[in-house]
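Quick one: the structure is below, questions incoming.
As you look at this complex, bear in mind that one protein chain is not there, while each of the others sits in place.
Note that the chains take the letters A, B, C and D in the order they are written out, and that residue 1 is the start of every chain.
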Amino acid sequence: MARFIKDRIAAKGQMPGSLVLIGNQKMENPVIRLMEFDAENLVEKDLGSIEEAAVCLNSEGTSWINIYGIHDLEMIRRMGEIFELHPLLLEDIMNTDQLPKYDDGDDYDAFILKMLKYDEEARLISAEQFSLIVGHRYVLTLQEQVGDVFNPVRERIRNTKKRARLIDPDYLSYALLDTIVDNYIIIVETLGRNIEALEERLFSRPDKTLVEEIYKYKTELSYLRKSVRPVKELMSHFLRSDHTMFDEKYLHYLRDLNELVIQASDAIELYNGMISDHLNIYHTNVSNRTNEVMKVLTIFASIFIPLTFIAGIYGMNFEFIPELKFKYGYLGFWIVVIIVGGGLLIYFRRKKWL
Amino acid sequence: MARFIKDRIAAKGQMPGSLVLIGNQKMENPVIRLMEFDAENLVEKDLGSIEEAAVCLNSEGTSWINIYGIHDLEMIRRMGEIFELHPLLLEDIMNTDQLPKYDDGDDYDAFILKMLKYDEEARLISAEQFSLIVGHRYVLTLQEQVGDVFNPVRERIRNTKKRARLIDPDYLSYALLDTIVDNYIIIVETLGRNIEALEERLFSRPDKTLVEEIYKYKTELSYLRKSVRPVKELMSHFLRSDHTMFDEKYLHYLRDLNELVIQASDAIELYNGMISDHLNIYHTNVSNRTNEVMKVLTIFASIFIPLTFIAGIYGMNFEFIPELKFKYGYLGFWIVVIIVGGGLLIYFRRKKWL
Amino acid sequence: MARFIKDRIAAKGQMPGSLVLIGNQKMENPVIRLMEFDAENLVEKDLGSIEEAAVCLNSEGTSWINIYGIHDLEMIRRMGEIFELHPLLLEDIMNTDQLPKYDDGDDYDAFILKMLKYDEEARLISAEQFSLIVGHRYVLTLQEQVGDVFNPVRERIRNTKKRARLIDPDYLSYALLDTIVDNYIIIVETLGRNIEALEERLFSRPDKTLVEEIYKYKTELSYLRKSVRPVKELMSHFLRSDHTMFDEKYLHYLRDLNELVIQASDAIELYNGMISDHLNIYHTNVSNRTNEVMKVLTIFASIFIPLTFIAGIYGMNFEFIPELKFKYGYLGFWIVVIIVGGGLLIYFRRKKWL
Amino acid sequence: MARFIKDRIAAKGQMPGSLVLIGNQKMENPVIRLMEFDAENLVEKDLGSIEEAAVCLNSEGTSWINIYGIHDLEMIRRMGEIFELHPLLLEDIMNTDQLPKYDDGDDYDAFILKMLKYDEEARLISAEQFSLIVGHRYVLTLQEQVGDVFNPVRERIRNTKKRARLIDPDYLSYALLDTIVDNYIIIVETLGRNIEALEERLFSRPDKTLVEEIYKYKTELSYLRKSVRPVKELMSHFLRSDHTMFDEKYLHYLRDLNELVIQASDAIELYNGMISDHLNIYHTNVSNRTNEVMKVLTIFASIFIPLTFIAGIYGMNFEFIPELKFKYGYLGFWIVVIIVGGGLLIYFRRKKWL
Partner (left out) sequence: MARFIKDRIAAKGQMPGSLVLIGNQKMENPVIRLMEFDAENLVEKDLGSIEEAAVCLNSEGTSWINIYGIHDLEMIRRMGEIFELHPLLLEDIMNTDQLPKYDDGDDYDAFILKMLKYDEEARLISAEQFSLIVGHRYVLTLQEQVGDVFNPVRERIRNTKKRARLIDPDYLSYALLDTIVDNYIIIVETLGRNIEALEERLFSRPDKTLVEEIYKYKTELSYLRKSVRPVKELMSHFLRSDHTMFDEKYLHYLRDLNELVIQASDAIELYNGMISDHLNIYHTNVSNRTNEVMKVLTIFASIFIPLTFIAGIYGMNFEFIPELKFKYGYLGFWIVVIIVGGGLLIYFRRKKWL
């Protein structure tokens, strides 16, 4: 299965606009968690079915409904009915290959973007689709599986004192988006640190595995860019939107978030340029070392091959080789060897090969 | 014949605006298939001539007239008269090298784009021109030859229950376009999967055929891009158009289609970058291996060539070579061999060539 | 003389705005041909001087005045007076290095672009300046020398039946421009076919001349681009112009022409990318082959150099070499040779060099 | 720690919008210096706490409050209260990874940008966050540590005569920004001088360390670009802003400053292109030298290996080798050697390898 674009075979033969999960199903049964709270109270529980969430629409407090698992068509459909979501939005939520996008519904704002994880051991980034729908009194989030980066936000909700601002669903949404974008930067920083660390090996120990690592990082940067870059457009689309339900006073925060995304994006490009430089430098270094190896060979061969020829001459068995009978023949041989060998040494030194 | 641009020799000396088939004729006689249907009835038949299609214009039901074969000038001309199409549109339909375009006629909307096929064996994408004209009660499609990707849509029409929305020609058009774009993504995904699979061979078994494959994929990606990229412009042109006959309520769907095209386009760029990286990495690896081969040669030659010279010395037939008469001369020779050979081994180890 | 930009030495020291021929004079005396026609009549003749063309301004019929040779300052000046052309337009007409441009005069529209010729043998594109001025009842064209691509248009004018639309000078202009742009596409196609044909040689017979051909095509594509790309801007300038004299009903045709130019331009970029890939692939293949050559050398040398050393040992003339006297000494030598040689063969096979 | 993007680990789990120092703390206790002056008087002193700065708000003279050290959350918070700064601005001030930005507050204009230092020895640029807030009668600047480039400005303030224009806080701000941007250009110039100096070594002494230097400069240029490029956007944002408090008459100066930034930016791109060329040239030169080394080896080996073979033949001990008994056998041997050797020499000369 291609990693950079997902198979739509499942969607083939389906009517456009029908609900189909595009991508892999990552867990068995969906889990629905609810946090309902106001300044004083907090109810935290798992819901048996999405219908139980309907009450949140009319409750006084703020509800954060967090759904793990987006493969259950029936549940998604019913969720769509309860929260009056547009059918195409539901389709987008289920398409895990969906580009990050912002959608301004009648009574809600919807954001779809990627939640990233970096497995430092395998040096592999994995992406999970994250959908956030914010309505008048609720925030609805959907993830592909259990496990996320939102625990600090949850802790804050559980803490009566720190909860204050989070009671506004708009601010809660911002806090969640901010957590995701912060996580982008943390991943860029981790990759960046590793890439910068390659530099030293590039010059001191440039072995073969280095190319493989360079390639790895290049691929992961592409993957990262694929997830992060469209968030810039999402943001600018959102900030230009007239129909947003977002409270004016939080726009400033979102503009700040936008800057974070730009910063992540810039750093990705920067590291991408750097890793390309690494490959070029590596290649140049390989050529450099080949050159050095060649010099050693050439010096050895060019000195000893002629000498061996001379020795070969006097190893011949011709009956008449006058030199063989000279008293100082052998001495003469050595003198010739020293002159030829020394001459070649001087020649190579002049060429700066030694 | 060039694959990326088609010969216009046929058009040479013709008046501009005259009807000429640009490209190859792919079948003998055009085939015209009609599906006429409303909520209850479905008539499916082959028409003997394009004139029989004229009744569709005034029929109550929805008609999908599907023409295979676009080389019959006479038929195209008469079709133009019956459906009141602009002469330049007819010319575009017959020019199989036409860039994808959207045309808003007086009583119709016309889309020209490419239908792609990927022959996995030959690793070759082939493109066929697909023209779609949607009027008040009909959809007229033209293809170069029999055989297409629309069977799921046809099945749905044949199924009385699922037919509902397809009765609107606008929605039917959308369904057809969506099928084509979905097919783009499937092809990108297939290519992408193959390209990603090259990675493993790149590092473990980098043989010569790999370059050829890399080149192949690069060419196919160019071909794909040539067909897909202009669809983005087509879409934005269409979405900005004021004169479109399209029902407002379907624009949302077409905007979604637009996103699919962008996604395909982005993935093509991404894979294009990746395949270029592959070539670079391959080249670097070749240099790396040359370097290694050179080291082996240099080590062998640099050690044994001097030793052979020494052996050569004592193979000489000078009458007076004192060493030859030494009792331990031969032993001394071996000692020298071991010292020289061992010294060179240590030298090469120090250089980290061993 | 530089091919990509022309010497302005001739213009040095001249007042700006003075008429000077920039580029080479390509023929002796200018030739002026007139075709004057209406629905029934056609007069075709060579004019002795430009003054004779003055009558065309007031004639009932349509006149196509075709001037070959633009080096005669006096003639150009008088032409300017007769047709009331702006002095800077005259200067542009005589500057064969002029970028393609559109100029909307008071009573005329002027187009300056390049007419290309491809000499298949020398694999060289040559460009000739083509200027077209269209007024109320005349079309005035200027070329650097006799010989062009317009014969099909002339034939059509001579044919009373096919002449109909060409009576309108606007349509005649369009037909001429269309012929030129069609010719661009034919050249792109020819180059493209040749470039695509290189692919096979790239993998089967990559000899040295291939680099030279690759370079040739790259240069010709640059030359082509230099002539074609600015036509896109010319077109968009023209289509945005408010002062154009062009009949509204032909704008549709010119928009179509614009698409042709874009298509040619896209194909040039595509082939440019492809030829760059060819060079990269070629380079990689050369490295690949060097690698292979090296392997052969290394295998031969690494096996036989040590063996030669062994043979050298027993070719020494030490008085005391015990092995020489062993009964099975020679047999033992062969056993050692087979073990060492075989061992190295196995080693190289393990390294996959064999 | 990555140099190109900073770790946000510190911010993890914090509420967005809370004050956290991102980056390293560079000094122990913050130092607050005040220069309060009008045309006649100048008070210069270190403040014990930020509260003492509050009086500046209502003083008649101009105050420049310069704070070194931005890690003290409490101080930053109180400063925010005193000068009525937006909480997000405070957050930006403490985030040393903040992209350069301009912020138009209610009663102030704020600029955040980088102050650069170039350590010529380590060939390393270091960046420090510089924040400037200009209000009605004060200029507030924040730096990460003691030590800056503003001494010329301070000297001028101390000089009663030259002080004149600096009394206007707007002009003072401009002078500070101008000093920073001038410093950018000085660094670009230093790097540029070094890069241009590489050229000579590139052709005369291209040793291995050169690659390392090339890489160094490439990295530093990236670092420089990262700091300088966003200042262009800051400037254009500022110049387009409607809410700026800046006096109209200084806009001209700031437009001039903008040009300086563009110039620095252009020079960075130029040097970046040049350093890339250097790497390419270096690589080509390495290949060139390998080629030369190979030629020497090939000439030596190709001449002497066959000759050694010939000598080897007559060193064989076959009982019947007729040539050995020829009177002129040895002479003949030398004639063969000279013919073979000379022939090869001529061959190599013809190939232009000699």
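As a working rule, contacts are C-beta pairs under 8 Å (C-beta built on N, C-alpha and C of every residue); 3 or more make two chains touch, one makes a residue touch a chain.
Quick caveat: nothing in here was measured; it's all calculated off a predicted structure.
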| item | value |
| --- | --- |
| Residue touching the undisplayed chain, where the options are D:G61, D:P87, D:G105 or D:P306 | D:P306 |
| Per the touch definition above, residue among C:K45, C:K162, C:K249 or C:R289 touching the missing chain | C:R289 |
| Contact footprint on subunit D, counting only the chain that is left out | 152, 155-156, 162, 165, 174-175, 178-179, 182, 185-186, 188-189, 192-193, 196, 199, 202-203, 252-253, 256-257, 259, 262-264, 266-267, 270-271, 273-274, 277, 280-281, 283-285, 287-288, 290-291, 294-295, 297-298, 301-302, 305-306, 308-309, 312-313, 315-322, 353 |
| Footprint left on subunit C by the chain that the document does not show | 1-9, 11-17, 86, 88, 91-92, 97, 99, 101, 208, 211-212, 214-215, 218-219, 222, 226, 279, 282-283, 286-287, 289-290, 293-294, 296-297, 300-301, 304-305, 307-308, 311-312, 314-317, 321, 323-325, 327, 329-330, 333 |
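The criterion applied here is as follows: only the chains that are shown with their structure count from here on.
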| item | value |
| --- | --- |
| Turning angle required so that subunit C lies on subunit D, C-alpha fit (0 to 180°, nearest 5) | 145 |
| Length of the line joining the C-alpha centres of subunit A and subunit C, rounded to whole Å | 42 |
| Shared-contact residues (touching 2 or more other chains) in subunit C | 315 |
| Contact graph of the chains (line, ring, star, complete, other) | line |
